[in-house]
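Heads up, one of the protein chains got dropped from this complex, but the rest are sitting where they should.
To keep things simple, chains are lettered A and B as they appear, and every chain counts its residues starting from 1.
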Amino acid sequence: MLDAAVYFLRTVRNKVYRGPMVLAMHAPDGFLSPGTALATGVISVIIVGLALRQSRSQLKDKAIPLAGIAAAFVFAAQMFNFPVAAGTTGHLIGAALAAILLGPSVGVIVVTIVVVIQALAFADGGLTALGYNVLNMAVIPAYGGYAIFRLARRVLPLSTGGVIGATGIAAWTSVVMSAIGFSIQWLFGATAPVPFDDVFVAMVGVHSLIGIGETVISALAVGSVVASRPDLVYGARDLDRAQLSDTKVRTRPFVVGGLLVAMVFAAVVSQFAVDDPDGLERVAEDVGFAASGSDAAWGDLVFADYATAGIGNETVSLAVAGVVGTFVALAVSSGIFIAVRERRGRDPAPL
Amino acid sequence: MGAGHSHALYVHEHSPLHRMAPEAKIVGALVSVACIALTPREAIWAFAVYATLIVALVVISRVSPGFLLLRLVAVAPFVLFALFIPFIASGEKTEIWGVPVSVDGLWGAWNVLAKALLGASVSIVLTATTEIADILRGTGVLRVPALFTSIAMFMIRYLELIVDELRRMRVAMASRGFEPRWLHQARPIASSAGALFVRSYERGERVHSAMLARGFTGTMPALGQRRARPAEWLSVASIIVLCLIVLVVAMVTT
Partner (left out) sequence: MTAVVVAGLEFAYPDGRVALEGVDLSVEPGERLAILGPNGSGKTTLALHLNGIHEPRSGSVTIGGLSVEEANLREIRRRVGLVFQDSNDQLFMPTVGEDVAFGPANLGLDGDDLERRVADALDAVGGSELAARPSHHLSGGERRRAALATVLAMEPDVLVFDEPSSDLDGAGRRELVATLIPLPMTQIIITHDLPLALELCPRAVIMRGGRVVADGSTRDLLLNRALLEENRLELPFGFRLETSPGS
């Protein structure tokens, strides 16, 4: 049955978007417009600079070799593939895992270094694409993933099981946020006439599935580290001995959650396909994304023509873009904010 | 020790490019790739000039063209993507051998192809003529924070060791009949990854002790290295100027 599902997905992918599905393959030069490359570059430099300032004090205690070796570990982990289905394999992004193990600021630095060195010393990813590669593969999944991790930990039980569960949720979300990030960047900086819809559905859809691999591997890996050296897991440092020994993870919420997400996604995709999507359009108007009457003229200025031409229903697409984009931006900002607050207060509690 | 990812990119030769100080090469690479990325796609002649320049650099560096082409395979997925764009893109159509393709799609595909391949080639020439440790030192000279470069230096140093350990774990698992094909079988992989993280961390602590034992006080000592000579900056500048001229002319005439 899983074989059939894989086949179905492959067919869908082939029909909609032929190309590099795995974000682990870093984007080359020229993929997005120079304006987007510059903007994402500036954003990345600012955020990573901030993370560097945050980590400085943390790293002085535990020192540079640890971060370097952690970076080597992430690099190596990205190189190796794990089985997904029927012998096909996937690669880890590892940013959320790094943030949970090492702390968000150090995690971001570590994964950024991996991405930068891959471009600079291994010719993997364009030098001018570093802005969005770093943003999508380090900043968004690490900070965003960590924010989701903290959120999930509030809700899940105070135990190793809770940490494992939260890791799983954070890992999956981080991969999807990566894909969303890229799609939004495509909206602004597309260099080829492939509409935003197609890119969004394909990228986010496929990465929702790839994310499952990242979830399982990240969750299991964290569980294994907590079992032998819980003091090495930043995200579990608030747990005491008794809580640490409780490793129960209830899988039913995950199944339910997964189904919910699938339903939401299906609903969104169907809106793209339908010409007259009353429901979502109304929501969009209420929320203010649709400029009723005049076509959002500013939108034409900001968005790449290539990305908007050929979209089934521009309002809906932009509404979706707005909502998910805001979600990602919110997650990343929360991550940064939490990181700063944790550093200041040296606060061990997850809340 | 297998030639892994780590040193498959540096080609050991003696050439002016190899001898050049890394910071000059990095600046040259960055600026030229930026020029390539900014060049309007309609100025096909400009890309021809860039390509010629790259070929010249390859010749000077005594790196074999075959090596360059082999490494360019890494960009293959994007090439594939680019080749399909004309067929799935929207917009005005034209016909090639009876097959309808989008005009904008063709231009878009050309744009991605040219810039990705040329950009990757410049990167490959850089990495083929500069050892990784030197690249890191070069970035340090270019004012990248020392914390960053020191961490990267340690990453490079211990990467092979960790990759080897990971490989050995996979071999050990395979020797016990473990050849997973499905995600739910990935548990042993994930636990060994976790164990590797712990071992790596503990090694990090030992390395830190070793550094303390040799007087480390928090900042890496300055081990004097050769800075770029004015002549080297001059040659880089000439390449940059050439690229800029091409870029400006291309932008103005398109």
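Basically, a residue touches a chain if its C-beta (ideal position, glycine included) is under 8 Å from a C-beta of that chain, and two chains touch if they have at least 3 such contacts.
None of the values given here were measured: they were computed from a predicted structure.
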**Missing chain: touched chains present in the view** = B
**Message:** I'm checking contacts with the chain that's been left out. Which of B:L161, B:V198, B:A228 or B:V249 qualifies?
**Reply:** B:L161
**Item:** Chain not shown: contacting residue from B:S209, B:S238 or B:T254
**Value:** B:S209
**Prompt:** Who touches the missing chain here, B:L83, B:L106, B:A133 or B:M173?
**Reply:** B:A133
**Request:** Spell out the interface residues on subunit B facing the chain that's missing from view.
**Result:** 1, 133, 153-154, 156-158, 160-161, 203, 206-207, 209-217, 221-224
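In this section, only the chains that are shown with their structure count from here on.
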**Prompt:** For subunit A and subunit B, what's the span in angstrom between their mean Cα positions?
**Reply:** 23
**Request:** Provide the residue numbers of subunit B that touch subunit A in the complex, in ascending order.
**Result:** 5, 9, 26, 29-30, 33-34, 36-38, 71, 74-75, 77-78, 80-82, 84-85, 88-91, 102, 104-105, 108-109, 111-112, 114-116, 118-120, 122-124, 126-127, 132, 135-136, 139, 145, 147-148, 150-159, 161-163, 166, 170, 180-187, 189-191, 193-198, 200-201, 203-205, 207-208, 211, 218, 220
**Asked** Which residues of subunit A touch subunit B in their complex?
**Response** 2, 17-20, 25, 27-31, 34, 37, 52, 55-56, 59-60, 62-73, 75-77, 79-80, 82-87, 101, 109-110, 113-114, 116-117, 119-124, 126-129, 191-195, 198, 212-213, 216-217, 219-225, 227-229, 232, 306, 309-310
